[in-house]
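Okay, here's the structure, questions in a sec.
This view holds just a subset of the chains, kept in their places.
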């Protein structure tokens, strides 16, 4: 393994440079531009004063949190056609939207959003691998900024978050387990995992698949361990960002 | 844990009764009705003499395999509206269609389907939990029956399958890891995993999420082990079924 | 006409083998798999506690009955694309859905479904001619099974059916009037009729057209008489099936 080299020279367990820019879309209640290397995603969070029709129909108490993920047409090197022009939604986008929604609902007490829907929007400004994990990581921050403002304005009684949540991709590239894959690695990886965990170190979602290939139990264990290490670091960066942008005690 | 009881009285590591009925939709090239307890899915496989437009546009060699999953309106206790009546596809259905496609492509050599698309259709006749894992398990069998007929008829030069593939759900229900969850368990499970493996024991896909909850690394390990055990049994049943319905050596 | 032979050797006034399998889709309130020879249609009936928006808007009293017909992708020898993938409904399917709905409403007292919609779903599992008439014949049985269960459970005050209803196709094939055409006859028939009648021998719907051809009044009369004979037999089979599956007096 001594001769193994990643295209960008990183160690196999090193993250790309990660950064967060607050209030990037200033009309959103909370917003963040999250960067994982060259991958950049705009995350916005806004509250709507109603719940989905299925909740109303079934009289489900509490509120809801939902997410929509989309790639801007110029986020990829070949222009990506808009969903509204294609006439039908993009299957991959639907799948990722659902993943982001589940990830955030895992750390939210929906009873503390009574009668409201918290909307999370993630729009990829530049895609270079790992857009779904960057989206989850940024969406949490945008949602937290929004929630703080809503609590301050008394639009919400209290913070519904029970933990922080972050995500990272891991994979097998050139026979090596690697952390946080950019596009050039992702394209050639034989196994591709997305892992979502909370700040307290709990798993929220594990999604991995062989890309027209398969993997062993040992590889699975190594990938999980690597993701755990990566998310722990990401979690720390999230906490640092929120400490700077929110007042008060941020522990759960 | 001695007093733990599953609603249907099974042991925590026991599968439901699984069965396969060949040629259930006799106009399909290959078809199977797969049952996991009360969950019943019709799986059909048919070959189309062309590849998707993105493959033609990019001159990708070989062929393609794609899947579509749908729930029949009367498969659930409350009638499920058809996608064609709702006017837009159901996000969950899109996600599962993509999963089935990936699972089967992992054990197919697409170069052996030159210029063709193998279509896999899975329609849920009765839903009682685990419809996506039953679909993958049955889809493999339907596809194998179809491929055998196509090879016999010289519509395909040879069998493109490199391994068998099966799937099962595992989860944490009442604090206990359990195998192959029916709806009543699935509804209340705190963690829900779908695992796809090949007959040779390789992982193809691992997808798990806390349902508005989280899980630990130990729980993850236990769930993976339980899934492995279940799929091994399912794999055996698949082999037995194919031995009965196909001639010749079925080893990979 | 002595030398006339149908492809399957039947007499010109003979039905194919017809059978009904109850509770085929066990989550439906009532369901039947109907077979007319190789044509097989899954019929499901379920009650919804609301009426269409146009009835609410106009304050129409009573309830409604509506039907949806679809061909499963593997029901035909060439795979049929799903409506949800085509992006627009199939005109033929829309036309048949409306026919099934009208046929059943002719024998239902909608005042006895107050505030409810009875949904009839017909999904073709295997298509070999006559799918619309098989659908009507099976839909009646599925609806009757559903109604019996709903009356037993006190979800409906009483049975809204005023008569039974069945249907059959007739046509002119090779210059001969024939009953219950399979696909090979249907494809080459010059005239194609679908006739719907009640158990009491009343007509509900007569639909016939020359397939890029025309027909005379005498041919029309012969076709109607042949259909009448066929439906009378079908009616008897329906009554026998219901006698076996429902308790009590089934006369209208």
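Chains here go by letter, A, B and C, matching the order in which they are written, and residues are numbered from 1 within each.
Assume a contact is a pair of C-beta atoms (placed from the backbone, for glycine too) under 8 Å apart; a residue touches a chain by one contact, two chains touch by 3 or more.
Since the structure is predicted, the reported quantities are computational estimates derived from the model, not experimental observations.
Novice: If you can see 3 copies, how many does the complete assembly in this structure contain?
Specialist: Result for the total copy count in the complex: 6.
One rule holds in what follows: only the chains that are shown with their structure count from here on.
Novice: Show me the overlap between the contact partners of chain B and those of chain C.
Specialist: none
Novice: Calculate how many whole Å lie between the centre of chain A and the centre of chain B, each centre taken as the average of the chain's C-alpha atoms.
Specialist: Centre separation, chain A to chain B: 27 Å.
Novice: If you average the Cα atoms of chain A and of chain C to get two centres, how far apart are those centres in Å?
Specialist: 50
Novice: Which positions in chain A touch two or more other chains at once?
Specialist: Residue numbers touching two or more other chains: 88.
Novice: In their complex, what parts of chain C are in touch with chain B?
Specialist: Within the complex, chain C touches chain B at residues 24-28, 31, 38, 42, 44-46, 48, 68, 70, 72-77, 79, 82-85, 89, 119, 121, 123, 125-128.
Novice: What part of chain B is in contact with chain A in the complex they form?
Specialist: Those residues of chain B that touch chain A are 88-89, 91-92, 94-95, 97-98, 102, 105-107, 110, 163, 193, 196, 198, 202-210, 212-217, 219-221, 224, 228.
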